[in-house]
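I am attaching a structure below and will ask some questions about it afterwards.
All protein chains but one are shown at their positions in the complex.
== chain A ==
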Amino acid sequence: MHPAPSVIIFTTLSGLGFGLLVWLGLGLTAVTGWVAFVFFAIAYALAVGGLLASTFHLGHPERALKAFTQWRSSWLSREAWASVAALTVMAVYGTGLVFFGAEWTVLGWLGAVLCLLTVYSTAMIYGQLKTVPRWKTPLTPALLLAISLAGGALLAGQITAALILLPIAAVLQVVWWVRGDTALRESGTDMQSATGLGHIGQVRAFEPPHTGTNYLLKEFVHVVGRKHSVKLRTITLVLGYGLPVLLLLLPVGHMIAALAILVHLAGIAASRWLFFAEAEHVVGLYYGKR
């Protein structure tokens, strides 16, 4: 799959923002007044910034409101609803904390659940696609939820939670990679089933439909980003999970916490790049590619 920067930025930032909102909603990071304002401002900048970035890849962003209509069948539509509901509820909860010093617990918990639903819906947009065997697994929402919660804990200053969740996310990440590497082969979809010609013999793409490239090849058959897979996986594990854990074990000050968050974000961005760049769409088989 083509790793579109808008989608990588969107899923990375909004995942982190909603993760932070979960911890704020649970009330574990007990903040009020100006401190609460700063926390909520960071969370909203990440979550809303991410959502805005996602509209950049639309052909007609001005019609985006129509995406709220098909929640019965579409995960993308459910994501739209969940994100607006989460942001609205958390805004009310945040107003209580910032301006009235009041902690409306039930509202916070409801907001936290809605934030988790938003991340889950985002993950299911990918996790539902049978056409991309690497994504089609319950491990996809599990991984994205773990990353979101771990990153959120890091940002919310929940050090114990972060120290537990970062290694869990790292393990899920490795399991997801290992499963993904054989997913296309295991899916049973290959050139023989794509063309239905397997009963005659080995099928080889002889000539593509056109001499030039096309939308399908650009969108679905992206091979450049995969070249450095091993290096990028190492960067993900070191920056995204390993280094933040080590930094948290040091005596934590604001500077070290900020550094931990930055390296984590860089690592997750690398992970998200691979999430797209390594994903093989079955349509590539018609072109003899993957």
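Throughout what follows, contacts are C-beta pairs under 8 Å (C-beta built on N, C-alpha and C of every residue); 3 or more make two chains touch, one makes a residue touch a chain; residues count from 1.
By our rule, contacts and distances are computed from a predicted model.
*Asks:* Name the chain not shown, per its UniProt record: "Oligopeptide transport system substrate-binding protein", "4Fe-4S dicluster domain-containing protein", "NADH-quinone oxidoreductase subunit J" or "ABC transporter permease"?
*Replies:* UniProt lists the chain that is not shown as "4Fe-4S dicluster domain-containing protein".
*Asks:* If I consider the whole complex, including the chain that's not displayed, which of A:T32, A:S77, A:T137 or A:S229 touches that chain?
*Replies:* That would be A:S77, which touches the missing chain.
*Asks:* Tell me which of A:A30, A:V171, A:L197 or A:V223 is the one touching the absent chain.
*Replies:* Touching the chain that is not displayed is residue A:L197.
*Asks:* Since one chain has been left out of the picture, which residues of chain A touch it in the full complex?
*Replies:* 1, 57-61, 63-64, 66-70, 72-77, 80, 125, 128-132, 187-189, 193-197, 199-210, 212-216, 219-220, 281-283, 286-287
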